[in-house]
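See below for the structure under consideration.
The complex appears here without one of its protein chains, the remainder shown in place.
After this line comes chain A, so read on.
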Amino acid sequence: MKGRTIGRHFRDSLKSISRNGWMTFASVSAVTVTLLLVGVFVMIMMNLNKVADDLERDVEIKVIVDLTADEASITKLEEEIKKVSGVAEVVYSPKEDELNKLMLDFGDDLRLFEQQNPLHNVFYAKAVNPQETAAVAEKINKLDNTFEVKYGEGKIEKLFSFLNTSRNVGIVLILALLFTAMFLISNTIRITIVARRRDIEIMKLVGATNWFIRIPFILEGMWLGILGAILPITLVTVLYYNIHKVLEPKLAQGNLFELLDFSPFIYQVNGLILLMGVLIGIWGSFMSVRKFLRV
């Protein structure tokens, strides 16, 4: 395809965007709503994932050793824990260390226990895959000389199941919206095609190829997608900038988890929004052009 032909197609597609005022407005609005939701959804999901990652890194399995276990069986237990599949690392913390930790939290009043330490020796283990923490803990619990095995106590499972549920709900919602937007775009394009039926008929008679006929309509769909992406990109950027500015100092204090940095995250989200806009635009027009172009 030659340069001036491409120029001609661009002009044609832009002309018809402005000519179909209301349909353009309707489909651009649909794309806007869809992409805005996509943007907000991706923003939330990516950050929740980040939070989950941050929290996961702190998930430990606490293996409390039987009081009756002697030096030899403690060493043996350590070896056994290391051998359990899915265990990443094991750290031994004798009961003296445990008491010191307690004293850090509750003060020196506990010093009197130094003579008669009631605490257990403890192993801290981490799972290779944090999502498997529960299963790994279960296996460790079966070993000899373990008094009790503790981990996140269901909080982790809840977080993961929340993440999965909201991801699924979001995806279904977005798919429904994507189809609505594509439907509206393909209707808009159809109106253009009907309006240019005679052009198409004559184009075919004088030997224009199908691609030559198709391209202006596909470009038009692409414009609709791009126009629909403008508002979502702006809003998502402003929104994330402000959320980040307000929340980040507070989260930094809490030291538990952080939001994703403004850049490059926001560029990735915006890139995705634009890409999806272009894709639904092109796909929507493709669907209606296909029907009209059968020779």
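We take it that a residue touches a chain if its C-beta (ideal position, glycine included) is under 8 Å from a C-beta of that chain, and two chains touch if they have at least 3 such contacts; residues count from 1.
By our rule, contacts and distances are computed from a predicted model.
Per the UniProt record, the absent chain's protein name among "Sulfite oxidase-like oxidoreductase", "Cell division ATP-binding protein FtsE", "Spermidine/putrescine transport system permease protein" or "Formate dehydrogenase subunit gamma" is "Cell division ATP-binding protein FtsE". The chain not shown here is touched by just one of A:Met203, A:Ile226 or A:Met287, and that residue is A:Met203. Within the complete assembly, residues 1-2, 4-5, 8, 198-199, 201-210, 212, 295 of chain A touch the chain that is not shown.
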